[in-house]
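Below you'll find the structure I mean.
Of the protein chains in this complex, all but one are displayed in their positions.
The first chain written gets the first letter, and so on, giving A and B; residue counts start at 1 in each chain.
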Amino acid sequence: MTKTHVSLTVNGEKKDVLVDPRELLIHTLREQMDITGPHIGCETSHCGACTVDLDGKSVKSCTMFTVQAEGADVTTIEGLGSPDGLHVLQEAFKENHGLQCGYCTPGMITRAHRLLQENPNPTEEEVRFGMAGNLCRCTGYQNIVKSVLAAASEMNSAKEAAE
Amino acid sequence: MKDEVTSRDERVANLKGMGASRKRVEDARFTQGKGNYVDDVKLPGMLFGDFVRSPYAHARVNGINIEEAMKVPGVLAVLTAKDLEPLGLHWMPTLAGDKQMVLADGKVLFQGQEVAFVVATDRYACADGVEAVEVDYEDLPVIVDPFEAMQSDLVLREDLEAGADGAHGPRKHHNHIFLWEEGDEAATNQALESSEVVAEEMVYYHRTHPCPLETCGCVASMDKVNGKLTLWGTFQAPHVVRTVASLLSGIDEHNIRVISPDIGGGFGNKVGVYPGYVCSIVASIVTGKPVKWIEDRMDNLMATAFARDYWMKGKISATKDGKITGLHCHVTADHGAFDACADPTKFPAGFFHICTGSYDIPVAYVGVDGVYTNKAPGGVAYRCSFRVTEAAYFIERMIEVLAIELNMDAAELRRINFIKQEQFPYTSALGWEYDSGDYHTAWDKALEAVDYAGLRAEQAQRVEDFKAGKTRKLLGIGLTHFTEIVGAGPVKNCDILGMGMFDSCEIRIHPTGSAIARLGTISQGQGHATTFAQILASETGIPADKITIEEGDTDTAPYGLGTYGSRSTPVAGAATALAGRKIRAKAQMIAAYLLEVHDDDVEWDVDRFVVKGAPERFKTMAEIAFASYNQAIPGVEPGLEAVSYYDPPNMTYPFGAYVCVMEIDVDTGEHEVRQFYALDDCGTRINPMVIEGQVHGGLTEALAIAMGQEIAYDDMGNCKTGTLMDFFMPTAWETPHYTTDHTETPSPHHPIGAKGVGESPNVGGVPAFSNAVHDAFRAFGLRQSHMPHDHWRIWKTANQLGLHG
Partner (left out) sequence: MIPAAFDYHRPDTIDAAVGLLAEHGEEARVVAGGHSLIPMMKLRMAYLSHLVDLRDVQEMQGITVDGDTVTLGAMVTQHELITSDALASVAPILREASLQIADPQVRYMGTIGGNVANGDPGNDIPGLMQALDAKFVLAGPEGRRTVDARGFYEAAYMTAREDEEILTHIRFRSVAGMGYAYEKQKRKIGDYATAAAAVLVAKDGDTISEARIAMTNLSDTPIFSEGAGAALVGTSGDGAAVAAAIAAMQADIDPAEDNRGPVEFKRHVAGVMLSRAINSALSRA
């Protein structure tokens, strides 16, 4: 099987990889790039643990081949925040006990990031609907919803302050 | 020193000790994707292993041809039972005293059973290798029903000697595993016969699965140069895994290091020892390279660790005014192909005999028949102590059925039968000694909080409206008062494979007044790194922020039995508190020496020892720690360390009162939880934020189980629920809001009075949701229907009651 060369941008960094056409994006991220924030949970695109942001969309990276991501701009949980400071969403999840085992958390936060880009001021119902592609077994979602709403409010205040 | 201007309240706050909603120290890592789960472990030259699994539920394996598989590029080895047999590893002992095939030995007994183990350079080559293995199956008749199994001539377990006793006594039939009994059957039958009212019902708690978001897996690495085996894995009990690995492999225990890294949820799924662990170890020994095995979701749902599957036939008797006089229960327990239940050795039905619940029942009997079928093995405690959720569901359904029989309000029936506060410690008819409780207070608080009388009035009106054709929705009020039994357990009667169920904590205080503590448990999301530091902060006066908690590495942590059955706080939490007290005892001697007074002349105050009557003269724990390392103190060893192994004198008995208000559409079977009130009493509360989070999660798992989550089989033994399309896990959209509340009745025998909470919401939640469904139809004559209450089953109930016109 001949490997295919794929160029893509991951967390702002240009990456070149050689992959089998059948290699799934989640495996390229985790195995070739050591980006292990996105996790594998269900493998049939139901749980969202593998969610990454790809060209402005929330995408389940277990259901996409890396060859399909040629030229794409990918952001994972590692691309939010920085070693010096947490992203507002990361901080909100921490403050509001929005996680327990942590396994769903990278996918949750990555999805919430896109949700708030599209809808900066969501209602609780919109958060629940917009986060319904991500499963969590630990929290019962109560504090995840609270975390996303808190982050939205924080981001909006910061925006207002800047204006 | 800055301390002198700090108020006592500020010093207390600074500790972030018990009672504080301390933010979790784990979260900075997890929110940045820097967790380290087993699939994140990557070693040089690491290989990947995966199973060929049986598509049949029952078949002879007449041959396995690995020729084509070995030609697949990247495939290095294919292990079968024949390869494991010379090592004595083709079968392995289960935690329940049975044995289980590691790889199919002549036949397969359930769909998804492990048949061969393919080892390859990566998971892609491995998958191709798995597909290329050819297995010659000859299918056999299948038994998926435990009642049929007990009648059938078909022998499922040909490996067991006919007529010979099992691990738990005589077997009455070739598909029988054990009969386990507790209580006085003759006296119970007599009570039933002489009572004014008897209610009888079959209560089925269906088969389901813990399904943590991370599946099971491991990395085995045999270093042939130094003879050491390192095993990373999703282990809820790493120390026990080390002991089992040593016993199975013959490798000396000191040469085995087991590491549980971060675990992506356990819920009982990761207690057992699975063929994947054994095969990975063997493969690493054979190839000399590290071998990783990670289940996929289908493997997980089909093969590792189902839960429940209890058919509970109950009889409950009472006087005509509702005083319960006796309880009889016979369980037919479907254990699947091997008895791999994860229970303390002497309890093949776990603590099911807590099934008298919160009620003062004078006489009771329980008999449990364990049965083999062609279904996956397991029988784990899915977010509950051993078989406690089955017990709570049973009694809370029987109470409802009795209320119907008596034509009595179910809340009132509970109230008049509760064990009274002054009866604690209370010895139940089935032999448990309940440590503490105040059920009436909790119950009254709950009923008042939800305006119970108002709800009943609304419900009565709804029934009228329904009958008048004004609505197609019914209102159900689901009540539960549960009593749990957790914190296993006393070494005198609780062990796992002979290991007493104590737990441990080792503390080292560093010279500058910070500390590290290691425990025999392992967090899977419970937040131990946060909460155990809080216990230590309160006990030692060292701020929680200066205490590192470490678990899960058997080379560094003291031996412990792990985390499941809500045992971490009751057992390891006690060990932690007592280790902290040992530190404080030594610190007292050092402080007295430094302050030049007698030991008895100093007293503890938050974070320091103070000379009695002279509050300006004190030594802080930080000062004491430094002194312990830099001064020669007569009669006192240098350093400040302590170890505690805690053997609990009794279990703890958390309890709670839950009310679920549910709207049910009789035409579609759809439901909506309009209100859920959960009052938990877990004794002393260490971190209210973490407790509330545990309750939210447990309730949601209970919602899933009660309303749709099952492992279902067809008549051929095919598992119909192998993916998350069909195995119900609610999203944020289907999950309701919860109101949490508490009372606080400390455990009298626990050093800090804490009882454990992680599993209460599942134990109490399942009957609350189920009772709400039943209650909605009570006015129309429903007594009992089987979970899960998914749309079609609710519809069927309505249909059978004639509600569809």
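Here is the rule we use: a residue touches a chain if its C-beta (ideal position, glycine included) is under 8 Å from a C-beta of that chain, and two chains touch if they have at least 3 such contacts.
Please read these numbers as outputs of a predicted model, since none were measured by experiment.
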For this session: Among A:10, A:33, A:67 or A:80, choose the residue that contacts the chain missing from this document, as touch is defined above.
Result: A:67
Problem set entry | Contacting the left-out chain in the complete assembly, out of B:25, B:78, B:298 or B:429 | B:298
Problem set entry | Contacting the left-out chain in the complete assembly, out of B:87, B:127 or B:140 | B:127
For this session: Tell me which residue among A:115, A:138 or A:151 touches the hidden chain in the full complex.
Result: A:115
For this session: Considering the whole complex rather than only what is displayed, give the residues of subunit A touching the chain that is not shown.
Result: 1, 4, 20-22, 24, 43-46, 48, 51, 57-60, 63-65, 67-68, 70, 111, 115, 129-133
Problem set entry | Contact set of subunit B toward the excluded chain (per top definition) | 123-124, 126-128, 131, 296-298, 667-670, 708, 712, 720-721, 724-726, 728-731, 733-734, 790-792, 795-796, 799, 804
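In this section, only the chains that are shown with their structure count from here on.
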For this session: Between subunit A and subunit B, tell me the centre distance in angstrom, where each centre is the average of that chain's C-alpha atoms.
Result: 30
Problem set entry | Partner subunit B, residues of subunit A touching it in the complex | 20, 22-23, 27, 30-31, 34-44, 46-47, 49, 76-78, 81, 86, 89-91, 93-95, 97, 99-106, 109, 127-129, 131-145
Problem set entry | subunit B to subunit A touching residues, read off their complex | 23-24, 26-35, 37, 39-40, 42, 122-124, 211-215, 262-265, 267, 294, 296-297, 524-527, 689-690, 692-693, 696-701, 723-725, 729, 731-733, 735, 737-738
